[in-house]
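Notes to accompany the following structure.
Left out: one protein chain. Kept in place: all the others.
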């Protein structure tokens, strides 16, 4: 029951964060295809942030699945994660309005890095009170590797942005692809829970 | 349980996508009935997109009903569908601001077509892992016919928009009407699940 | 299960419609209490529409409680109701921006009347497939009286607005107060369901 409301609230915030970004896509000023082309960077940024938040939602789903009792610390760590995720639409808007200028892209890379730390805190707290099965541990190990790759790529995107922000953007896309398909091993491990 | 969160998140996104369009209906600048009339095209566009997304929601409801286990691929195919649906408010806004100019209406027709492909992918993936009953298959057959009609009408709306965008709009209305009432056969087939 | 998603989607839309109106309350341009006073009409309009939609939500809650099977017609009638309710934020914004000009207030009165018809349709459809208990019938009778009073007051507000829109607004407040407390008899009748 308590967990139900915890999930419902989180799902609500995930859904709103993901959808709010559409509001940043303004209708083009002219009425031609050419005018629409000017909106393409915005749509690309939205697509990227959409998958970023969607990946967090899908992993959140798996992580919370193992939780048996929602304690005060889990609540706070979860809100901490949601707070940093809720800043993504704002940073996405800046990147697209600046047309991929170096400094907004650097801030975007940082904004993508921070939820990773918030996630780690949430995971550690959940792990402490909800011991994982052996299977789950192995699955989580693989996920941790994905997480390390993401951190390295996001961090690399920061200096790269000073020379060419498109390469930075390409790195973000790579990370998104790494995460798109939820790990089968986690699904298997969870089905045993 | 897992399915519960999957549905809750989808429902949240459907509800937000549908309601976000209201934000595009700005209060008229003057204070007379005549000023309100200038907003009528916007309200008409909103109504049309409202039913378009609502029909997807109602069919989504039936489709997911048969799902027993939400796998990673279903998750991704579902997010893919929701992503393209979330672009509808933006395109709707463009059509209404352009006062039904040909190129925005063509883009709108394309934006209405794409979720159909995303839907087909989702349906195929669900079908693979969740074998349907005979009854369900018959019901789905009829729905497929509706889908073909929709594709033909949306596609027809594209060249037609070059001559008269109001005829294109009329075609969109026809498709909406085709879908408004969920198929009774599906309901019957589902009640046996 | 099916009913669960039906309610979740409706609740989502109710919550969004109600909250979207806050977006219309813009921060005052100056930094003094006097500047805030200029926003008071907006806040008043928001408060009024907030209770209007909240009353529909609370009654929706009771009405759907008796539904056993969500049919296609209930789905459509429900979406029809939600569509007209979703126009309330737009009309509320117009009234407050026009500073209670006669024509916006008349449109507002009409916008408050229409969901009443949409509600009646939904109720008739639900009633047909879900026979009510004797207790429920008596409770509903009382609610119907409330509905008639509302219709009369909203309708009266239309001609009155041509002379003094503040009297019209007062009539809207009266209706809101009539509905604020859900009928105890309905609660009792429902507890027996």
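Going in written order, the chains are labelled A, B and C, and every chain counts its residues from 1.
Assume a contact is a pair of C-beta atoms (placed from the backbone, for glycine too) under 8 Å apart; a residue touches a chain by one contact, two chains touch by 3 or more.
A quick note: this is a predicted structure, and the numbers were derived from the prediction, not measured.
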Missing-chain contacts mapped onto subunit C: 7-8, 11-12, 14-16, 18-19, 22-23, 25-28, 31-33, 36, 43, 47, 50-51, 54, 57-58, 61, 65, 180-184, 187, 191
Residues belonging to subunit A that touch the chain removed from view: 1-2, 5-6, 8-9, 12-13, 16-17, 20, 23, 71-73, 75-76, 79, 83, 86-87, 89-90, 93-94, 97-98, 101-104, 107
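Keep in mind that, in the parts below, only the chains that are shown with their structure count from here on.
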Fitting subunit A to subunit B on CA atoms, where both chains share a sequence, rotation angle to nearest 5 degrees: 90
Homomeric contact subunit B-subunit C: same or different residue positions, threshold half: different
